[in-house]
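In this view, the complex is presented without one of its protein chains, the others remaining in place.
The block that comes next holds subunit A.
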Amino acid sequence: MKTKLLFIITGLLLLCGAGCKKALDVNTTSLVTDDQMWKVKNDARSAVFATYGLLRAALSNENAFFAYGELRGGDFKVSSRQDISAVTKQDLNADYGSMAEWKDWRRFYAVIAQANLCIEKLPLVTQNDFRYRQEDLKLDLANVRFIRALSYFYLARIWGKVPLINSAAEGDFAEKPQASEADVLAFAASEATAAAIDLPWRYNGLWPEQQGMYYGQTDIQLQSIIATKAAAYALAAHVAAWQGDYATAEKNCRLVVDNNSNGGYNTAATSNLTSPNGVFSGQGYSVIFSINFAAKNQEASIKGHVEDWTLSEPFIPKKTADIYVPKDSITKIFNEPNDARFSLAADGSTVGDYFTNFSNAAPMFSKIRNLSVSQIPVFKSYQSAIVIFRFEEILLLRAEAAIFLNFRSDALANLNKVRTARNLSEFSSTDNKVVLEAIFKERRRELLGEGWRWYDLIRFKRVKEFSKLTDADIANGATRWPVSKVVLGNNSKLVQNNFWH
């Protein structure tokens, strides 16, 4: 009886005591909560580089960068993929999964949301961690503002009218209407110029905007990968050119070109342009700003690179590439002799690495071929960077701006800098229109496959010549992209582009 009693009491005690609340206090392993974030300097680093990472995702998702910048321009023909073919035919309402992704701007807005978040929350880190000084905060804010400005620039060029969102959402998902393209561009321009003030030319610790080491990374490690003064000026120049304000464009280009020794920029040799370790590795003296996918950091990928569409045998085990530049287009584009990028000799042999297997029905576009592993057997993982701004392109933009401002000699000088680097003869003319045409042609050659062609066609007002769109179509908004139906469905205040309705 005694043991029975003892035992009952034990049981009852345990019954009550066992349900301890502490057992239910289990932390999540896959989420950093808001109260644990923004405490140390590394939190700032994680957030700022996440903004870069999201920009990379937005531009490489389904080869978006290439799709927006190159496909509609008509230089590339499609051999098998129906969805890519639809884009080249301006058939943007076609029903394909990848088409829906290209029309969806959510990923760009994710970059902007993360940037807005950084702008709002980074000051908290200065309060919580003494190692994160005001100078560090300034530099990080400049980086983030540059990325945000770049994202808005893409949104404006691709879709035109997009909502302008400048502050972190904090869980309030209010529907915002679209702002006009002009407003968006104005914002991008002001942000780019503001960012330029606080960005250094290089991250070698020798510039007042950046002292010491930036998050422990050396100048070589960060070269061309993150925002610099030149990148911000380049962006400001392009926004201005798109707006038609060639004076500002010329000024910003001049700041980059004339100060090229500060950033260490110069034109790249042609062999460097087409080499796997050259310009399109993303880091180099001719690259002002690029998006990085280095295999050594395990950031190389199978999807999201232009090689996925353009390469075939002998570089990868694929019979025909998805897209290619047809033979007659090649000869029309590269019609000048001795072009180191590509030229056809009199005896039919080819010079230059832009194209391989020219004799095939579909010559391969081999300008960009940066595989993660160079040994055989071939592994289809690519580490080619997305080059956003490079020196030659800024030279050509400066020439273009100069010609619009009637500085013909300036224009010719800059045009010829690129031409001579590519083994072409110097160009000269007294007719501004002829010079502009030469610049236009040179851009097509130099920047083939780099995501510039469609924007160039719009800026030079030559869309009609190179696509099936008419003046009426263009006036109605055909040069922009339609908004995806998912995005339209999520925000009732959005209005579809007139032409694509």
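The rule is short, and it goes like this: contacts are C-beta pairs under 8 Å (C-beta built on N, C-alpha and C of every residue); 3 or more make two chains touch, one makes a residue touch a chain; residues count from 1.
Simple rule for what comes next: contacts and distances are computed from a predicted model.
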{"item": "Protein that the absent chain corresponds to, by UniProt name, given \"HAD-IC family P-type ATPase\", \"TonB-linked outer membrane protein, SusC/RagA family\", \"RNA polymerase sigma-70 factor, ECF subfamily\" or \"ABC transporter permease\"", "value": "\"TonB-linked outer membrane protein, SusC/RagA family\""}
{"item": "Selected from A:308, A:392 or A:456 as touching the chain missing from the view", "value": "A:308"}
{"item": "Sole residue of A:310, A:350, A:372 or A:479 that reaches the chain not shown, by the stated touch rule", "value": "A:372"}
{"item": "Option from A:43, A:140, A:181 or A:198 whose C-beta touches the chain left out", "value": "A:43"}
{"item": "Contact set of subunit A toward the excluded chain (per top definition)", "value": "3-4, 6-8, 10-12, 14-15, 17-34, 37, 43, 45-47, 49-54, 56-58, 60-62, 79-82, 86, 91, 93-96, 101, 104-107, 109-114, 117, 162-163, 165, 169, 171, 173-176, 215, 217, 221-222, 225-226, 292, 294-304, 308, 317-319, 322, 372-373, 376-381, 482, 485-487, 489-491, 500-501"}
